[in-house]
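Apart from one protein chain that is not included, each protein chain of the complex appears where it belongs.
Chain naming follows the written order as A and B, and within any one chain the residues start at number 1.
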Amino acid sequence: MSGKRIWNKAILLVAASMMIVSILTACRGGAEAPVTPQAKTMDDVAKGRVGVLLGTVYDTYLQKNYPNAQVLQYKNYPDLILAVQSEKVDSGFINCQAFKELQKENPFLVTLVTDVFTNPVGVGFNQENDALREEFNAFLAGIKSDGVYDDWYQRWIKNGNYAMPVIENPKNNGKLVVGIVSDKGYPFTVLENNKLVGSDIEIIERFGAYLKKEVVFSDMEFGGLIAAVSTNKVEMIVSTIMITDERKKQVDFSDPYFELSACVMGAKKESETARKEAPSFFQGVADSFYNNIIAENRYLLIVDGIKTTGVISVFAILFGTLLGALICFMRMSRQWLAQGVAKIYISVIRGIPVLVLLMLIFYVVFARVDVNPVVAAILAFGVNFAAYVSEMFRASIESIDKGQTEAGIAGGFTKAQTFIYIVMPQAIRRVLPVYKGELITLVKMTSIVGYIAVQDLTKASDIIRSRTFDAFFPLIMTAVLYFCISWLLLWLLDMAEQKTALKRSASKTNG
Amino acid sequence: MITVEHLSKKFGNFSVLKDINAEIKKGEVISIIGPSGTGKSTFLRCLNLLEQPSGGHIVIDGEDILKKGVNVPKLRQKMGMVFQSFNLYEHLTVMGNVTLGPIKLRGQGKKEAEEKAAELLRMVGLSEKADSYPDELSGGQKQRVAIARCLAMEPEIILFDEPTSALDPTMISEVLAVIRRLAKNGMTMAIVTHEMDFARDVSTRVFYMDEGFIYEEGSPKDIFESPQKEKTRAFIQRLRILKHEIGSQHFDLYKLNADIEAFCAKHTIDKSIVGNILLIAEETLVNMLLPLKKEGQIISLALEYAEKRGEFQMVLGYPGEVYNPMLDEGGDNLALMIVKKKTKNIQHSYSNGINQLLISM
Partner (left out) sequence: MMIHKTQSDSDVTLALTGRLDSVTQSELTQELEKVFEAKINLLTLDLSALEYLSSAGLRVFLSARKKVTQMGGKMKIVGANEAISEILQITGYADITVMAKRGKR
């Protein structure tokens, strides 16, 4: 029995390696014989504007070898392709495997140069986590020797067969938290029918099964992966990460599980005319609607995104308002210490970009703490919101004429009662217009939470875009949804305002 | 009801109240008069502890309220205060203003408080304005609401700090009428005022404050008809005062002019007289005193209008050596001639390093 299995494996292995060789030679051959009339050399390419993905190695490669190339960085494939298509760049640097997939959906893409260079791809670990890395290497050696790896290679990389195999996993050994990028694209990682599939996913799932651990995915921006693993937010990062010396300084890599080759793509010049006759506008919108929302139940993704954005916004507003009130109280206190703390808080927080603040809170403040990124986001936006609104509160409180406070005190109210019954209602009324503006700003600002692996509305639309390559519809839809969320929050605030009978004077002073 | 002993109040090193001794009995109406800046408001504000006195005792119904552990807010509920600037709660209707205290502090139900408030508003003649907001009322109406707001707390005494000073002349009487009615009903009141006729009519006793003391006190008849002390007499005779201080060399003539014009408009003074006042102010300040003024010195100008006699007096105070510009033949002739022609009498005096020029017109 076991002898037969080994035999089978051997055959598979030989077959697989032959196939790899043949693929590689095929690619090489392709590079020598011009595939399309537009094929170029790297020297041609380097003369123009070249688009690359943020956080990939192409940028460094170009700088080192073709310092004259003008390199533009894009966040994800859809953006990059859009740039190529709309000729914002003359060419796009991309890995050949992903490119093959992208070409299927975007027939206007053409290969300019293939296999510029290859680069090993590995899984990243925290530098203090040798144990897990070693286990992964052992696992990798294991699947390479038993043919599972070859099968994997055949299906994903060679044949482009995206069916995820069923992987048995007893899941009785705890959890394995893995950082990934869900919109990496075919064949590596995509969200299909709201489930993660792809070559990377299969590798992780298999490794999880090997460890008998349940895999928990933490979806983030590619740029956030290394920070996440080096601060132990995740145990390993898998996203077809090319192994480079620079990255090695911060994370330890497993043995390479795959070699990624680099290609240069361009757009067919006649792409416009070659396109199918444009469908009618309504048909187009209907198609887009179907593709972006109905297909693969993508609306679920949007609904989740809205929920996340909503939760972050609402709680950040609540938390920020309370904290802002506290800071305002401290700022107006006569105690120099409280006043000083508040002043420093306000000027420091206002001086830090929110994105940086968000990353600082997630990766530095909570470096050693396992915190839900949504909570970190609420804290970051709340802290930021507080710094701004506290000064608004102060200005509005100070704008209430002191005579009324005096009348309240003289009338027998305590200081606190005077504030609550007399100053605060008027201060709230005065602060509301600017407060509302700040509130909308906050809602819009939450769109950066993707950086710490939160799937909000923007991220959801990015994921959909990475699948449908429709630039227009998801963006418009996201814009509309953000507007709706802001509008809803303002409406709620208006309701609260009317309930507390603060409305009249507001409308009065306008009139 | 209230006994004040050796009350003093300092702002930093500046001693405003030096040694105040007074007694206010139940049912009394006390008018407090005196020149500007002599601490009348400060005295009133010490009574309900809006200002913390620096020393002395304030005893109310046998209890020294400056002792520790006194429930000051509770105490203030029994002492209403009416301010020069009304200080109505801008976000509440007239009704809301009047009922806020009773509801929140005296635990009255909304209905009960509103019924009571309606009655008070009727008393001050503002029944129809119950649902208006303060910014929809005239000054006189605002002040009447402020009085109703005080009354709603059923205070034992009401302190008025120049209740009519911020009002147009046409509205003063409506407010004074309300206060008169309160006096008739036996309300205990202490009123800081510049309305001398009113003070004379309505009060049971008058305090003349000066130099941080109650300089002279007595019945209205005593104080207004035969004041015993020199300063009191001077004050009683010239009552309308405009003060202006000139600190910088580049003084703003037009600001001074505007102040004088506003002051004169308030007391409905004839235009030709206003022109003369402006002229004298300009000639004396610009051509005589300012050229000699040194950095940091302050020239004060007070315009006093004795309404009774329709006479104006301008008092110029300026530091430095003894100097009377009216005798200065070498000075500016044109200016001197103009001033002499336009005035009745000019007196110069000098004390404590300050020259004083008393110009009667």
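The rule we apply is simple: a contact is a pair of C-beta atoms (placed from the backbone, for glycine too) under 8 Å apart; a residue touches a chain by one contact, two chains touch by 3 or more.
All values reported here derive from a predicted model rather than from experimental measurement.
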Displayed chains in contact with the omitted chain are B
Touch with the missing chain holds, among B:37, B:247, B:275 or B:310, for B:275
Given B:1, B:75 or B:286, the residue that touches the chain left out of view is B:286
Touching the hidden chain, out of B:253, B:326 or B:361, is B:253
Logged for chain B, residues touching the omitted partner chain are 253-254, 272, 275, 278-279, 282-283, 286-287, 332, 334-335, 337-338, 341
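Quick note on the criterion: only the chains that are shown with their structure count from here on.
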Per the touch rule above, chain A residues touching chain B in the complex are 401, 403-404, 406-414, 417, 421-422, 425-426, 429, 502, 504-505, 508
Note: in the complex, chain B contacts chain A through residues 48, 50, 73-81, 83, 85-91, 100-101, 104-105, 133, 135, 146, 149-150, 153
